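Here it is, the structure in full.
As you look at this complex, bear in mind that one protein chain is not there, while each of the others sits in place.
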Amino acid sequence: MRGKVVSLPEAIAMIPDGAVVALGGNTVHRSPSAAVHEIVRQGRRGLDVVKTAGAYDVDLLCAAGCAAAVSAGFIGFETPFGMALAYRRAVETGAVEAREHVCASVIAGLRAAAQGVPFMPIAGMTGSDLPAARGFRMVADPYTGAETVAMAAIAPDVAIIHVQEADVDGNAAITGTLFEDVLMAQAAKRVIVTTERVVDRLPMDRVTIPGFLVSAVAEAPGGAAPCGCAGEYGYDREWLLAWGAAAKTAEGAAAFVVDRVATVAAR
Amino acid sequence: MRGKVVSLPEAIAMIPDGAVVALGGNTVHRSPSAAVHEIVRQGRRGLDVVKTAGAYDVDLLCAAGCAAAVSAGFIGFETPFGMALAYRRAVETGAVEAREHVCASVIAGLRAAAQGVPFMPIAGMTGSDLPAARGFRMVADPYTGAETVAMAAIAPDVAIIHVQEADVDGNAAITGTLFEDVLMAQAAKRVIVTTERVVDRLPMDRVTIPGFLVSAVAEAPGGAAPCGCAGEYGYDREWLLAWGAAAKTAEGAAAFVVDRVATVAAR
Amino acid sequence: MSEREAGVPEQMAVAIARLLRDGETVFHGVASPLPMVATLLAKRTCAPGLVYLSIAGGVDAEPGYLPETTTDPVLLENARARVTLSEIFDLSARGGLDVAFLSGVQIDGQGRVNMSAIGAFDRPKVRLPGGAGSALLMPTAKRVILWRAKHDPRIFVERLDFVTAAGNVDRVVTPLCVFRSIDGRLEVESIHPGVTPEQVRTATGFPVAVGPETPVTPPPTAAEAAVLREIDPARIVASEF
Partner (left out) sequence: MSEREAGVPEQMAVAIARLLRDGETVFHGVASPLPMVATLLAKRTCAPGLVYLSIAGGVDAEPGYLPETTTDPVLLENARARVTLSEIFDLSARGGLDVAFLSGVQIDGQGRVNMSAIGAFDRPKVRLPGGAGSALLMPTAKRVILWRAKHDPRIFVERLDFVTAAGNVDRVVTPLCVFRSIDGRLEVESIHPGVTPEQVRTATGFPVAVGPETPVTPPPTAAEAAVLREIDPARIVASEF
């Protein structure tokens, strides 16, 4: 192997404390869990985690003390797995700032960064307390005077995207739902791709993220687990339920992080 | 056939005089030429034609008196075929208004419409006389005060997209370069798809425009000609050179329109 | 007998499905088993031409089985096309989405929702998951259908701790009843079979007009029940209970 391929620890070592880190995937699907586990192992601190809808990844980063802020539209597991209790506790104790977004406003902020403009107007939001609570400002259309909320650009320092296949040059192929991963790759200053498999060469029409946007490729078989990875494996029900049970208390969550993540080499 | 399938004349009959009409494709590639020929035959008037980079389609609509305005970044044939002489003449005589854009500002305007916001900030444009000449206004980022040009939304009344394959429900598959066609389909109030072939059912990953955005599908084999259609046929060099020669004079262009378009049934 | 055993999930699913009309574009997001089942049911019964969109990106998916998580890749199976969540938000933002399914941890008498915080937003007693797409979808989708698998006065409140989203709420479907938004207020449209007006009144934190004259939600027809059994043999419809 050559090109942009590095080990997962090498890839994660690129991320400084305090970085704005966008995570691909959605709830318990195609999250970059192996990368998140490695972030925990490396003891990264002060991250601002950007995601539309997060679950295990964000919850774990909160439990392990890696996150200082979470910029997301929704943080919670899907129906069988309940709430994100570590995230909730971290916000309630003031350890983590909940920068609540609409999923669509995360998208708008990423779009602004991807398009090289300082902000993006966004529809809707009327009647919501969010703009006032979050300091979202209004902008007037210079042609009609019509007002919309303006979302400030969100340019992650790093986007971490887990994919099914990538080549050594970083061309990456996502199977199944794309979520906001392509947009994250465009908006971020650097892109780390973790991949189930490094492959020789992908047909053009399979590539969802072009290699020239990608800084590093790390092979991470099973790298979405315990979340699912379309076409590869489903989510790990036992693991997620165990996490949900452990996360009921700070002590339980801490023990889980030590036992199943911090002291265990990459799966 | 059933679903959204109509004849090409029926599809074009949906377009009223004075409509804002976005045309897919780019220069001499995958333009909806059969639809343009039918617009000429039906004698539509007063159209505002939206395109990033147009050639034969826009030139012909100007020659035939169908266009009142052209909103585009570039109107000209590619190297072997020279300038768009009918467009040029129509603008010089005042018959057609050249609403010159940057290709990127057409995209920004379509994005605003697609995203349901009145305008879109756009990077660049500094040092250009275009904003002043075209009345493009500035907008200040409400967070930093940084100023960018604001593009007013461009919501075409109709987008006409020529594709290689579509099913009866309007799911459409473009082979080769997408150009701005998907965005046009999102921004437009109605979408007319002309297709080389109506097919039974397309695999999900082949579909570039989902059928729920499409109002009508018209089968038009050879429907991009004399422009090329990726994977199907190249551009018709003889036709384009003949048009270029005819378009040198108003009389020549008029005769060409009568002989090769107006009095000829759909190819 | 639990609500789950008593067929309340099925009652809710049919009540929701009947709200969907042929040809509408309909969207649900994460953690939405009831809307998923109801939409697939509607497509097999009252609204065959409905366009079914989900956060998984499927357009008119025909999943081989129903998943517990409604972001699941199986919701792309046999889809006619694939769209991104961004495209769905855009569709709604420009007025092209007919129905959005949303929910709330708290729901008030105007059909507004709180998904953000109990207590102060900045220093919450309970931090909630967040409103996902609701602050964009509720004001822009033509109709919003809210659902909750639980109906008690801590959910249906007089006053929200925080308004995460507000907008075009049309109906709210609960285990007890269907609310309809009339002139910006939720009114009880029908109560489900076996539910008393008193139950609805005491379970609802805002004042509601309900009495013996209130219509009863028609129970699932034999045909609806049969389709439900066919598309959802594992009773994912009951997973929220």
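The chains carry the letters A, B and C, assigned in the order they are written, with residues numbered from 1 in each.
As a working rule, a contact is a pair of C-beta atoms (placed from the backbone, for glycine too) under 8 Å apart; a residue touches a chain by one contact, two chains touch by 3 or more.
These figures come from a predicted structure and were not determined experimentally.
Trainee: Which shown chains does the hidden chain touch?
Mentor: If we consider the entire complex, the absent chain touches A, B.
Trainee: With the missing chain put back, one of B:Met83, B:Val168, B:Val198 or B:Ala254 would touch it. Which one?
Mentor: That would be B:Met83, which touches the missing chain.
Trainee: Looking at the whole complex, which of B:Gly170, B:Gly211, B:Gly228 or B:Gly244 touches the chain that is not displayed?
Mentor: Per the contact definition at the top, the residue touching the missing chain is B:Gly228.
Trainee: Where does chain B touch the missing chain, residue by residue?
Mentor: Answer for chain B: residues 26-29, 52-53, 72-76, 78-80, 83-84, 87-88, 91-92, 94, 98, 100-105, 107, 111, 122-130, 133, 176-180, 182-183, 228, 230-231, 235 touch the chain left out.
Trainee: What does the interface between chain A and the hidden chain look like in terms of residue numbers?
Mentor: Looking at chain A, the ones touching the missing chain are residues 113-117, 155, 167, 169, 171, 186, 201-202, 204-205, 207, 209-213.
Here is the rule we use: only the chains that are shown with their structure count from here on.
Trainee: Let me spell it out: compute each chain's centre from its C-alpha atoms, then which one is farthest from chain C's centre?
Mentor: Between chain C and every other chain, the largest centroid distance is to B.
Trainee: For chain C, give me the residues that contact two or more of the other chains.
Mentor: 76, 82, 92-94, 140
Trainee: At least two other chains touched by the same residue of chain A: list those residues.
Mentor: As it turns out, chain A has residues touching two or more other chains at 122-123.
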